[in-house]
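The other protein chains are all here in position, but one chain of the complex has been omitted.
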Amino acid sequence: MRILIVLVRLAWRYLWRNHRRTIIMLGAIVLGTWAMIFMTALTRGMVDQMIADGISAIPGHVQVHGQGYLDDPSVTRSIPLSDEEFAARFADAGFSAWATRVRVPAVITSERESRGVTLLGIDPAAERDFSFVDYGAVDGRFLESPEDSGIVIGAKLADTLETRVGKRVVLMSQDPDNDIADRGFRVVGVFEANMQAFEEGFVFVGKATAQKMLRMGTATTEAVFVGDDYRNVEPVYDKVAAGVGDAVTVSRWTEVDTYLGTMLKTMDGFVLVWMIVIFLALSFGLVNTLVMAVFERVREIGLMLALGMKPAMILGQIIIESMMLLALGLLIGTALAWASIVPLEGGIDLSAVGEGMEMWGASSVLYPKLYLEDVVLANVVVLVLGFFASLSPAWRASRYEPVEAITKVG
Amino acid sequence: MTAVRCIDICKTYTQGDVDIKALDHLSIEIEKGEFVCLMSPSGGGKTTLLNAIGGLDIPDSGEVWVGGQRIDQMSKGELAELRLANIGFVFQAYNLIPVLTARENVEFVMQVQGVRPAERHVKSMVLLEEVGLEGLEDRLPAEMSGGQQQRVAVARAIVSRPELVLADEPTANLDSHTAADLMELFVQLNEHHQTTFVIATHDQGVMRYAKRLVRMRDGRIVDDVQQNAA
Partner (left out) sequence: MNIVLRLAWRNIWRQPRRTWLTTGAMVFSNILLVFMISLQFGMYGLMINNTLQVFSGHMQVQAPGYVDDAKMRQVVDDVQPLAAHLREALGSDTVAARARAFALASSEDRTYGIAIYGVEPRHEPRVSNLPGLVEHGRYLQDDDAYEIVIGSVLARNLQVATGDELTLLGSGVDGSFAAAVVVVAGIFESGVKDIDRNIAQMPLTAFQDMFYMNGAGHQVVILAPSLADAPELQARVEALVGADDGLVVQDWDALQPGLRQAIQADMSSAFFMYGILVVLVAFSVLNTQLMSVLERTHEFGVVMALGMKPGLLGRIVLLESALMGLLGFVLGVIAGTALTAWLSVRGFTMPGMDEMAAQFNLPARIYPPVTLLSVAIGPFVVFVFTLLASVYPAWRLRRLHPVEAMRVN
């Protein structure tokens, strides 16, 4: 411990002996740290938003379907469990939210146009908390009950159909006997969503109304369950799987939306790779700085050895010096990253490339997300790898023979 | 009691294809409390001998004993500990750690030894005063003259009361007046604390203070006389 204090003081003083070099290196570390954390926050923000959008759009965290529904999304593949059975099993299971719904492909027709859409027959109260539609912000009104006879469609769809609140549209789909099931609806609300694809692709009607139209009794085609953390859906999955039995398919959102699932994993990998790349770019400068720092004080190292310092202390001194430099850079860099992310948390407007972001599956407003884990990861990556990078110059410094070091000229 | 004993030590450097015998079957014995001056023409082997005694360099053959311990077979770590505890060094130049102040330089060895701060502080202040540097404690080496720096180095070499002080041309960078002051200091320490001194020098002025004068040439002792110090 006392040796440590000696070494820390020496290292600190040496660090500032050549303040220009230290400041330049510090600048590089600060920039690198900032870039690591800033970029990670942007990436996290984007992926979070994508997944939040994606999950709220459809999958929830865990889904239950009738056998074969995922491959053949038809009313004939409804879930062989009634709403009462679901309620009996899951009402007190502690999920953040859950709901059963009717979800089938359909065609919507106005007097002008037709489009293919996904019909969602929902219980509006049950889905309020995880729907991508903000009920309160709907032009007109959102559905009020499962028996609501109206329909709520997206703004973009309303545009192409040349319809609006108060006008009528017709939905067509099939019933379980493959007869055409159709019904006229009055448009009661028009919603806006982060993604144009949602506005074009989804229409909401009351669950009971949908069941009546599709002549499917009280059956549903999908049950969705939402837990606390989209990254860890296993607890929800296990509970649901245990509750519903074998007659149905239970899937995690990563399985239903494989693109999003892969995206999440890939981005986790990307974040780490990015940090390591930045570190490697820094490491050349770091090693260089240490080599120079050792080189210009070979004689002093010899002196310390002659005075009775053990080689291990020299090694420690150089490593401490390097760690101090890194820690200082990390501190400033992290603070800077934080300071530059906080003002952006209200969202960065990317609507200039909005449709491109949508191709990536992301919305056109990017909310950077600073996670403590990422800050820690960046710091740990730099410190740990920095430690290994300093080993070689520090080792060399400790291997000097005192006589040679002292008599070294120049 | 014997402070230093070298038995038949050899050290050969190879320069190109020429072998240089820096130490050539040299033997010497130095008693505790002696004040020895090593003299030789340049290249005579003084530095090599001091380094061998201080454990900075290991001779090719022969034995080196310091304070009753044989040191030529010790590990680096043991040697470091020996130097830390028993030997004080003063070199010709570049004696101080440039990022530490005068006082910190003096305290450095004690700090590594683990002496408590209060004790360290008192001891270093006393010694700095003794070498005539009161008031300059907080200066960095770059802010002191060569003689002042050399005195700090001396203070550091003796602060932990080593039994043996090895000095390699300590006066080479000093004017004759400052050099004389430094030698007075050595003599005084030698007499007060029974510290053994081995000093390598070319300087006639320094030799006058020696109680024992050892002349070397080509790695051998050619003359070894006791004399009455000036």
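Lettered A and B in written order, each chain numbered from 1.
Just so it is clear, contacts are C-beta pairs under 8 Å (C-beta built on N, C-alpha and C of every residue); 3 or more make two chains touch, one makes a residue touch a chain.
Quantities reported herein were computed from a predicted structural model and do not represent experimental measurements.
Enquirer: The chain left out touches which of the shown chains?
Expert: Looking at the complete complex, the unshown chain comes into contact with A.
Enquirer: Which candidate, A:10, A:117 or A:205, sits in contact with the chain we can't see?
Expert: The missing chain is touched by A:117.
Enquirer: I'm checking contacts with the chain that's been left out. Which of A:67, A:96 or A:160 qualifies?
Expert: Going through A:67, A:96 or A:160 one by one, A:160 is the residue touching the chain not shown.
Enquirer: In the full complex, which residues of chain A touch the absent chain?
Expert: Against the missing chain, chain A presents residues 18, 20-21, 24-25, 27-28, 31-32, 35, 39, 42, 71-74, 76, 105-107, 109, 111-117, 159-160, 162, 172-174, 178, 180, 258-259, 261-263, 265-266, 269, 274, 277-278, 280-282, 284-285, 287-289, 291-292, 295-296, 350, 352-361.
In this section, only the chains that are shown with their structure count from here on.
Enquirer: So how far apart, in whole Å, are chain A and chain B when each is placed at the average of its C-alpha atoms?
Expert: Each chain reduced to its C-alpha mean, chain A and chain B end up 66 Å apart.
Enquirer: Inside the complex, what are the residues of chain B that reach chain A?
Expert: These residues of chain B touch chain A: 51, 54, 56-57, 76-77, 80-85, 87, 89, 91, 94-100, 108-109, 111-112, 114, 156.
Enquirer: Quick check on the complex: what are the chain A residues that touch chain B?
Expert: Those residues of chain A that touch chain B are 2-3, 5-6, 10, 13-14, 17, 297, 299-300, 303-311, 313, 401-403, 406.
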